[in-house]
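What you see is the complex with one protein chain gone and the rest in place.
Coming up: chain A.
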Amino acid sequence: MYNKLKPYIMLTPVLAVISSVFISGLVMGFLQSLGHFSVIGMKQFTFKYYKEVFMDRGFLESLKFSLYISFVSSVTAVIAGALLAYSILQNKHNKGIEQLLYKLPVIVPHSVAALLAYNMLAQSGIASRILYHMGIINAQTDFPSLVFDKNGAGILFAYLWKEIPFVAMVVYAIWRNMNDQLSEAALNLGANKRQVFWHVLLPLAMPTIASTFIIIFAFSFGAFEIPYLLGPTAPKTLPVKAYIEYTNPDLTHRPYTMAINMILTLISLFLLWLYNKAFQLISKYNHESRT
């Protein structure tokens, strides 16, 4: 019994510091979202800020925009990432630079990715200049406004640039570590290469792809810097909206901000639950075939 508890006891000091900061922040945020903000004399518990949030058209627009950005970027990233992983897997002779190149965006910080997206896609950016010099557009202003646009093209570009290699890296690692002979067994049983992909490789990587999807969905849903740097004035993504509301000098506005944050937290907890489900699916197969 003691041996079982020993690691937890030894970790207690650091866990206590981390969890107290995290839990107290969460509890305080929750209390404030319920209108309890004693510093400025608000002591009544109420759900009115949640009601206000859900009645606020701006919040609903932001929620919709955040879900749209997260969903489109995550779905596109997992599909493109899985295909990229498969093409790397097929090209068994690639070594060195090709193997390294696709991983590079993963280690680049998001703020740098935002800068890259801005430099590439802004009307004064590299893409518009190239098209202008090639004579495809008459003026740089003819280039579509992909940064700060309402469809979030700049945000999506930055996310995809970061996330596709991330998905490819994770899925490729799964396929590479999977026993090669499973593909051979499928071929031997009469499957062609396409069938091997659809009936063996993809289903085996599916739990990983699903959990990767949830990770990047949760990240892009809660991420702040890229939508802040590349997003439109309106609608804003939820984290940007929450930040702007938080920096409002009127402290009576704080419960409204905290209600937004609590909704973000709830959605993140739901994604965590989904992630656990996906993880259970992975252990269901328990890849005995990986060697």
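One rule holds for everything that comes next: contacts are C-beta pairs under 8 Å (C-beta built on N, C-alpha and C of every residue); 3 or more make two chains touch, one makes a residue touch a chain; residues count from 1.
Following the convention adopted for this analysis, contacts and distances are computed from a predicted model.
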> Missing chain's UniProt protein name, "FAD-linked oxidase C-terminal domain-containing protein", "Peptidase M16", "ABC-type quaternary amine transporter" or "FAD-binding oxidoreductase"?
Replying inline: "ABC-type quaternary amine transporter"
> Which one, A:L67, A:L83, A:L115 or A:A185, makes contact with the chain that was left out?
Replying inline: A:A185
> In terms of residues, what is the contact footprint of the unshown chain on chain A?
Replying inline: 179, 181-182, 184-192, 195, 199-200, 203-204, 206, 284-289
